[in-house]
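As you look at this complex, bear in mind that one protein chain is not there, while each of the others sits in place.
We just call them A and B in the order they show up, numbering each chain from 1.
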Amino acid sequence: MSYKALQINAPKPWPHNAWYQAAWMNEVSDTPLARTFLNEKVVLFRDKDGNAHALEDRCCHRATPLSLGDVVDSGIQCGYHGLIFDGDGKCVEIPGQDSIPPQAQVRSYPIVEQQEIIWIWMGDPAKADESQIIDFPFLDDHENHPHGHALMEIDCNYMLLVDNLMDLTHIPYIHKKTIGGGDQKGQVNAAMDVSKTDNGVHYIRWMENIMPPPTYAKGAGWGPEVKVDRWQEFEYVAPATVLQWTGALEHGRNAKENRNQDGGWNTHIWHTATPETETSCFYFWASTNSYKPADTEETKKLHEAISFTFHEDVSFLEQQQACLSADPDQVLVDIKHDVARKPARQALERMIRTDAEEMAVAAE
Amino acid sequence: MSYKALQINAPKPWPHNAWYQAAWMNEVSDTPLARTFLNEKVVLFRDKDGNAHALEDRCCHRATPLSLGDVVDSGIQCGYHGLIFDGDGKCVEIPGQDSIPPQAQVRSYPIVEQQEIIWIWMGDPAKADESQIIDFPFLDDHENHPHGHALMEIDCNYMLLVDNLMDLTHIPYIHKKTIGGGDQKGQVNAAMDVSKTDNGVHYIRWMENIMPPPTYAKGAGWGPEVKVDRWQEFEYVAPATVLQWTGALEHGRNAKENRNQDGGWNTHIWHTATPETETSCFYFWASTNSYKPADTEETKKLHEAISFTFHEDVSFLEQQQACLSADPDQVLVDIKHDVARKPARQALERMIRTDAEEMAVAAE
Partner (left out) sequence: MSYKALQINAPKPWPHNAWYQAAWMNEVSDTPLARTFLNEKVVLFRDKDGNAHALEDRCCHRATPLSLGDVVDSGIQCGYHGLIFDGDGKCVEIPGQDSIPPQAQVRSYPIVEQQEIIWIWMGDPAKADESQIIDFPFLDDHENHPHGHALMEIDCNYMLLVDNLMDLTHIPYIHKKTIGGGDQKGQVNAAMDVSKTDNGVHYIRWMENIMPPPTYAKGAGWGPEVKVDRWQEFEYVAPATVLQWTGALEHGRNAKENRNQDGGWNTHIWHTATPETETSCFYFWASTNSYKPADTEETKKLHEAISFTFHEDVSFLEQQQACLSADPDQVLVDIKHDVARKPARQALERMIRTDAEEMAVAAE
């Protein structure tokens, strides 16, 4: 499979054998929640014992969405003729009928709840290996890393969002009125230290002995005389997640040797973009206040500021998608700042290739 | 043609050589009415003598909808350049032009007005046999069977509506807050007496010596001590009509031998679903007050109550269609309660097969 084949409009622009974020844990309750992932309609619900489940959102009898039904003691009940399916997708009751044929079932998707996230496995359940789930312990540590979380539905291919995060030179342009204000060239020219990982790419940018951005200074309580060592660290984990750690410490505190010091300013940001269709995705994100964790007002302000910035990206991503959809085959030109974006796409390409081979073997 | 081929997304999911309800008689006047049936744009209008006509809604000159024009003495006049077509679709005037070429015509559809209904024949006019039109005399008997009528435009294949009426076990689920309240299992388990007819299927359900539903008791004026023999009788007539007779008489009055007694509670309901496209239809219905025909307030209340109930079905039907459209080839699982629905589909299948053969012969 060539790089070309990875383009947006390729037949399968995602791996199936992979964990994706389906929801935040607190979104799923005993009121069914309908969502589409990878073009498949899924219903998420929590059973009477509080366990979350994900089933095909289509009754096997007459194709009615199960999300129109109700959670009952033994599972989820179709709202049309009353068939009940348990959390494994097995039909456990057909009203008025004594025996239940074995084909009366709907597809069930493996689910894992961990660190505020509900993960869903969209491929072969036999391959669903929980050890592959990304660990992001900050989401479980509300004392030291309090945070808000969010979901944005964006009309673009999920990888356009990953691309965006893999090239921060967009900041002085898209965000020129907010976080990217000031010296455009200086921001563009910050050196990138990029390295490939087994399943993605990692990079860090250091800016030493510089004036902190106003938001940092205000959050940290720095006066105008303070200079800082600032870092932006990103890791893409295929297929759809980017882990970010951004911050600064006063110059002289040796941040480069040890960033885990009290004070200063820093946030851990969770980004993941679950494909809905080829041209739309669910963007889940959360940002921690890891510098003044006891200050709940600061936690709220940080969330709002980051939310505002992310909304600036949305119109670009959606119009970029519209251009790509209008003319998907036109060749694009890579530039120097694609240095992290390109290996990220290549990591995804490898994953899709492996996925296609596994599915081909499974089909034999 | 297999049963599979009858599925929603098959190329021709309807017979052309058939009568369909185009409108209620009082909908059609000398103001042109545009409607699409079986994917064909039709204009309905009443000429100066009061006769209804149905023409292709597209001028043969420059393809402008005739429904944008006006009814004039000699027919309907295109609003763009003034061509006039008579009720047979023949062009009878081209402004400023002396002779009218024979090809200047639009398609005309056979029309029959009967029992408040305007019927349209969408196939070969030579085969339009009025004797095939369904007789439902209640709509003409305002003294004994007063009623209101309605039209609902639903975004689903017309047969999803017929399916709905062929399996009443949906009542305790979709309508659990209205007519299906109370004992779900009891309603589901009522015995069905199903028989095939020449062009459809007939079934009746009897519930003897039971408490009447609250709506029945209220309408009939029964006290809490009254028990009744209750019936639900349905007949599907291919391609698109369901005739319903539902009611109850006090237990002991031998309803099962003779339902045509004064008093009690009963309604005759007309249902027909004319295809607009493969995934949308016009649902025409009317329900008679056949138990207190002199009580006009009761007639109105009954109509409103039934209308409310039918609206509960709509979101199910439309979301069911969305599921089918998203994945039309996935196999469905029949259950016991499809006992009337399946022969109804088979009757339609026979009709479509015959229709396809007739059209093939006509094309030779």
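Quick notes on this one:
Everything that follows uses one rule, which is that contacts are C-beta pairs under 8 Å (C-beta built on N, C-alpha and C of every residue); 3 or more make two chains touch, one makes a residue touch a chain.
These numbers come from a predicted model, not from an experiment.
The hidden chain makes contact, of the residues A:81, A:145, A:170 or A:230, with A:170.
The chain that is not drawn here is touched, among residues B:94, B:133 or B:194, by B:94. Counting over the whole complex, subunit B has residues 41, 57-58, 60-65, 68-69, 77-83, 94-97, 101, 103-104 touching the chain that is not drawn. Although one chain is not drawn, its touching partners on subunit A can still be listed: residues 163, 167, 169-170, 172-174, 184-185, 188-189, 315-316, 319-320, 322-324, 326-327, 330-337.
One rule holds for everything that comes next: only the chains that are shown with their structure count from here on.
If you average the CA atoms of subunit A and of subunit B, the two centres end up 48 Å from each other.
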